[in-house]
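Yeah, one chain of the complex is gone here, protein chain that is, but the others are all in their spots.
And now, chain A:
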Amino acid sequence: MLEKNKKTVVAAVLAALATSAGAQDGPVKVGFAADLTGACAALSEDGLNGAKIAAEEINAAGGILGRPVELIVRDTQTKPDEGAKVARDLITKDRIDVLTGVCSSAVMLAESAVSAELKVPFYAAIGSTQRANIELYQPYFWQVQASATMEAYAAAEYVAKKPEWKKISALGSDYEWGHTSVAAFTERLKELRPDIAFADPIYAKVGETAMAPYITATLAQQPDAVFAPLFGPSLGATLKQGQGFGFFQKTNLVTLMTVDTLQSQGASMPADNVYGIARAPFFALEQSPEVTAFIETYRAAYGEYPTDWAINAYDGLHFYAAVAEKAGTVEADAIIAALPQVSFDGLREKGLTIRALDGQMNAPVYVGKAAKVEGYDFPILTEVEKFEGAPLMPAEDLILQARGAAR
């Protein structure tokens, strides 16, 4: 009897060993620890939809290194502690090869810390705080879209080309992103246009929808344009409520305007004087066969146009596949070593690469003027100017300096 038990145990151990050895030939596991509920839900869902299409395409083409890709999806509830817990679970229990999916900056930093500790690659395709690249950088991290600082720089470049704008106000969300964006925008614009006067920035609490008092206070500064790092509900409320105060007759708004915002505004979008910063507006991308095919596939699958979040998450997973092919393995250190060597042709443009110093991709930023155009039932950006990523990336010595100061 004892003998028989022993045999069972041995058999079980052997079986377990066989499975773990077999993991090398099993699927490449992508842990998608996303903010599927809470404030970031809408963006994360779009990102997941984009990543799903990328995974299907990779699998149809034979997978990564001949192994299929498997997305393992978990919800972080847009909470940093939950994000860290979910990331840890995915790594230790599901044995994922790479972690992604996050949207909120705070959750992103929490997941990045887990990635550093457990040495599993982690990339961001939605959340874009530059703190993950600069002060809190860790070698297993990269991001495939422009950081918040790069977007603010692009906005400054765009505004600098409007000679008639001589006084600028700022109206931002009262948290890290709002503040760093205003600081970066002001810094770059002061260099480009020393003649511009800046009013005191005004900040509204995160998620504020009663924007009328803030709009009134901003207009009282009599600016020629207002730089507004606001998003979601606060931005929508500003666009609607501003119209009652003549905001779009008296001044211009320069703000974050991704495809989801354009869609949700619909007929409420002010007719004039709204300028949008975007990460991957499908209508402004070079309409290559890949881009049109992706738009069609996405529309067929989800019944709507792909948002910036969907496109970047799609690019992000394809980029990871390219890096793994280059490395010849999904082993973490080999992936990180191969990372800066890959030049990737994504939907946004060709020749996307990651800078080794900070894990930042030279991703472009788009700025244009919101307008209604024939053929779409929502406003889109027109006169879009594309800013190449490389010149927007913070200089290497500045990054080292900032890291030194943070220590």
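In this section, a contact is a pair of C-beta atoms (placed from the backbone, for glycine too) under 8 Å apart; a residue touches a chain by one contact, two chains touch by 3 or more; residues count from 1.
The rule we apply is simple: contacts and distances are computed from a predicted model.
Note on the omitted subunit: UniProt lists it as "Branched-chain amino acid ABC transporter permease", one of the names in "Ferredoxin", "Cytochrome c oxidase cbb3-type subunit 1", "Branched-chain amino acid ABC transporter permease" or "3-oxoacyl-[acyl-carrier-protein] synthase-3".
From the set A:42, A:73, A:160 or A:356, the residue in touch with the chain omitted from the display is A:42, counting the whole complex. Of the listed residues A:240, A:326 or A:403, the one in contact with the hidden chain in the full complex is A:240. Screening A:77, A:264, A:329 or A:382 against the full complex identifies A:264 as the residue touching the chain left out. Interface note for the absent chain: among A:209, A:297, A:329 or A:382, the touching residue is A:209.
Not every partner is drawn; the one left out touches chain A at residues 38-39, 41-42, 45, 200, 202-203, 205, 207, 209-210, 212-214, 216-217, 220, 232-233, 236-237, 240-241, 243-246, 260, 263-268.
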